[in-house]
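All protein chains but one are shown in place.
Letters A, B and C mark the chains in the order given here, with residues in each chain numbered from 1 onward.
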């Protein structure tokens, strides 16, 4: 059984494990106030070309999202997200549990549009409704699609027009930035966004996400927020070590590239064989082919993967996710198995 | 510089690191639904002699405490804790942030008393006040003291009398159960407690706490609670692996014993030299000697440790914490340094 | 200027004012523990034919809704409501502020359907999503439509199938139950619903809503919830007096009938004149005619009413609301003014 079910089925990249071992018996300051965290933050600041941003290391994506919302928003303020956004459905109401409504809007290929944001603004007109205050996007998205620089710029403009914070969930940022279609750089991120996180869990780390806060007014007292939400790791240096490895020599991007390459192999082989795909997905690490139900039945004996939704009576959309750890041999086996069924 | 500041200054025990490495490239189910977690839960159930308890693995102590309170209590219900209890002061209002009041009461040597609980019950008489519903204790306590079996039994009785849940924070449970004065066993815990957690972070693990829910009515839907609070690790098997190692062959208790032994060395050497201690601390891994300010000034050049509070004009109560990783040589050096100053 | 903007533009029915004056200098028990409240509860229990329900008097609709959600739901549980439902848009995130997500679904003429509920259930499958737990409806709805007995029965059936609580917002219950198309009785309500409130503010009272809790498990400690949310009036007897008057001799239904009659006058006059209406509204106290923009412009000089939404370039949907206090003369004037413009 080989899993293409998600991008967090394996541990960490060997460099990370080695670094953790090397530091294992050294004593470090707790709660993220250690040299590794400072060092990792320095690498990240270097990559995005800004020395004036705050960098915090948290343990997981839902945790970052809920801590951010609790910290950035006043009680009556709400987040806007595309209806396929992670915070809308897949976080067990974590944002609402901090007291804030998430306003969901239809999107285009899993992406939020400026029109979607404006529609929300138009509908929320007085104190009998929540006040939209933060725009949430994921890049790459939950459907494997990408935001272009132009799209970020337009969303930024609409945020500026209405006084909204602009926040990006970067659980799969590595895959996004190393996609062939991508035209964004790390340095673009603080230009357009008020805050974003760089996902480690899905790209080579055992766990860990690096939250970058760019906007000055969002910075004060953020460590209180981390602690209050139970998100401050006692052995915080474990996070620092991992992000040191990921950003010292661009390992992060090498791993993202590998994940995308593995997905590209599957995509091109299936496309060539005439297999269709759900939505115009970008070259990231998630692909959504439409397979026959008989093929799916056979595959399940040997592979784990996601069932997305029924396409028609005889076909189903499935999701394959590749990762930094996906083995090329497994990819070829998977392709062979699919083609055997579908041709 | 050697640190006696806390018991989370080093990484993990070598057995744990080895096990993590061995599993690093294996694919596992996410979110704690893997074999390691099941296996670890089985070991823990074995140790406490109960097959009918639920075991969940979370990442840190504050996270467990806030998830438990949010899950167990209705909105108007409150926790009772001794005023030195961790949830009262050192968790940035994490419990209150879930909507619940923590009622703090004075204790005896850091321990909650049945009289303290009864006093709260007597004062909370109608719907204009919160309803006390959960008793929180830590064992060993924040002052390094221990609950005896009799004390747990008495607290259980008062809980039964007033319909209160009884919950134990076991961040330092290893040190408690391996203390010379301890008369509690693992099997006692589910007899007296409705839920408790077994602390890994402070005893050999990189991170991780094992929450044990004994009472049937507290079990349903707890995984929703974990997810909602951002406490469900994507790579949950990392927690399973660590608790497998800690409980397969009683490593947990061996590590607790070591921590206590190291503290005992310091305590006895200082006692023999006539140095006094703050409160009648038990033989656990925290000690609170009263040192002269000149001694403290000298020690600080080479050692990290906690300043507890001023004792008199010339003396201060300090806190030394030992751990599973404390080196005996460092302990002897520390003792020598103190005695050099104080005698 | 005469207002058809809403049904809370005037004070209270004269009988209520008289009763309040009569009791004004009498001393009463505070916090709703007085004879008037008990008496009013007795009248309500009589009307619905059930002695085993709890009746609580609160001050306003949003307050009831948020107190109910906070009391009935565990943190991970969510409410389902039609997207035009009051809690979805017009309560400033009051439900989310208590920590709970409101799942909104499209409806039929402002009404929630069993299919809508089932769709939500189908999509919420595991602990990564909130757990749908309560179905919220308003009767009459925000669009002036009605639930039939069959529709309530079907929704009850779907609630039973999936273990959902069924709760009704009765801000405009008087108008609903006295509508010509209505086939529900007061006695039906506890048969189908686990809890509901009887709106006083919009039907003759200065303020006040009577919450009826039918399901046993939802009753305990509800007064704590009322107090905690700031919803327990010190002079609670003011609520009791008002509901005594409303339910001693069926004043409540007489007032609802009057409101409906006034709306019917407008509706039939406009229909006869060929003016169209938005959606098949029932015979309740809200009507949504489609008027020409020139007509609207003229009306505004003398009447207050709601602008619902643009219909086409030259027409707009407006909302007229009548109430227990609407004067028939004003209605005839309004009709005359509209017909002058539109014919």
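A few points about this structure:
Note that in this section a contact is a pair of C-beta atoms (placed from the backbone, for glycine too) under 8 Å apart; a residue touches a chain by one contact, two chains touch by 3 or more.
Note that the coordinates shown come from a computational prediction; the quantities given were computed from them, not determined experimentally.
Considering the full assembly, C:206 is the residue among C:135, C:206 or C:291 that touches the omitted chain. Summary of contacts with the chain left out: across B:97, B:251, B:266 or B:287, the touching residue is B:97. Mapped onto subunit B, the footprint of the missing chain covers residues 75-76, 78, 89-93, 96-102, 123, 127-130.
Taking the complete complex into account, residues 1-3, 6, 8-12, 14, 17, 20-21, 23-30, 59-67, 70, 91-94, 97, 201-202, 206-207, 224, 227-235, 238, 325 of subunit C touch the chain not shown. Contact between subunit A and the absent chain runs through residues 70-71, 74-76, 98-99, 127-128, 130-131, 221, 223-228, 232.
Criterion: only the chains that are shown with their structure count from here on.
In a homomeric contact, the two copies may use the same or different surfaces; for subunit A and subunit B, over half of the interface residue numbers are shared, pointing to the same surface. Computed from the mean C-alpha positions, the centre of subunit B lies at a distance of 51 Å from the centre of subunit C.
Distance between subunit A and subunit B, defined via averaged C-alpha coordinates, is recorded as 34 Å.
The set of subunit B residues that touch two or more partner chains comprises 70, 224, 227-228.
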